[in-house]
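All protein chains but one are shown in place.
What follows is chain A.
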């Protein structure tokens, strides 16, 4: 009987929900339903149990509370390993041990009672620096008890990869995975065989503005993430504090780049570098990009006169759709 069935037409399947404090949307093109929401939600559950600083019982929270360290699971081991690599690659601009500073500046799980002064920041600096982390087999150790880590800058990208790999394991080869604006795509939209188009958002004035699209790209098989200092900030004395903290000074980064979009083979790489580009400034960002031909970037920045401009790395042009 089944041999007589006409070949099925691929359909569009969508799974949407909330995870990691934001929304996610998965679209895949297949002639059968091959992935379901409960499966996706259980992936998020296992990621949160490992990587979430908002869960007191998570592995990362247990590491932060410990005086010496803990045994890592697969998620944490991979994310920490990658983070250490990027830490070295960016000369320390991307550093997961900034957590005490992140918290002090009010971007942690709980808002602080008051803004830190420079003395308080100086006191925290001895706890900051990925050189104070040691990996011994599956063990993640700290050289000082006050060392705490926050992998939020990279975990979302990693989560995109984990979900994408799950889809591939289910036999899905045409998909888009998006979690909170971080995307990985593979293949094309079926049955029309059109490329998937991704809009790059214009930094908006408020947290609530619907995204306006500044550019449209199509990346084929790969990942794209965007980090911006425009959406997550705290007001202090009339100035907006960026959530990206310079691990060397301990203070929020006040750089000209307001948004960095990176295209890379996978989302953990793109996500792992986007904050560092923001912290590096335009010149520093291009220095990093030159050393990493596998990454292309689109940067929106504020000129000294206050106007907004954009620039791209050499290879980015090939992704632009219009």
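Heads up, the rule we're going with is that a contact is a pair of C-beta atoms (placed from the backbone, for glycine too) under 8 Å apart; a residue touches a chain by one contact, two chains touch by 3 or more; residues count from 1.
The criterion applied here is as follows: contacts and distances are computed from a predicted model.
Engineer: Unshown chain, UniProt name, "Hydantoinase/oxoprolinase family protein", "Sarcosine oxidase, gamma subunit family", "Predicted dehydrogenase" or "Transmembrane protein"?
Structural biologist: When "Hydantoinase/oxoprolinase family protein", "Sarcosine oxidase, gamma subunit family", "Predicted dehydrogenase" or "Transmembrane protein" are compared with UniProt, the left-out chain turns out to be "Predicted dehydrogenase".
Engineer: Looking beyond the chains shown, say which of A:115, A:169 or A:308 touches the absent one.
Structural biologist: Considering the complete complex, A:115 is the one touching the chain left out.
Engineer: With the full complex in mind, choose from A:199, A:220, A:293 or A:317 the residue touching the hidden chain.
Structural biologist: Going through A:199, A:220, A:293 or A:317 one by one, A:199 is the residue touching the chain not shown.
Engineer: Per the definition of touch given earlier, which of A:58, A:83, A:130 or A:261 contacts the omitted chain?
Structural biologist: Answering carefully, the residue with contact to the hidden chain is A:261.
Engineer: In the whole complex, not just what's shown, which of A:8, A:169, A:213 or A:314 touches the removed chain?
Structural biologist: Considering all chains, including the one not shown, the answer is A:213.
Engineer: Looking beyond the chains shown, say which of A:30, A:94 or A:226 touches the absent one.
Structural biologist: Residue touching the chain left out of view: A:226.
Engineer: Would you write out the residues of chain A that touch the absent chain, in ascending order?
Structural biologist: 18, 21-23, 25, 27, 106, 111-115, 156, 176, 178, 180-183, 185, 189, 196-201, 203, 205-213, 216, 224-232, 234-237, 259, 261
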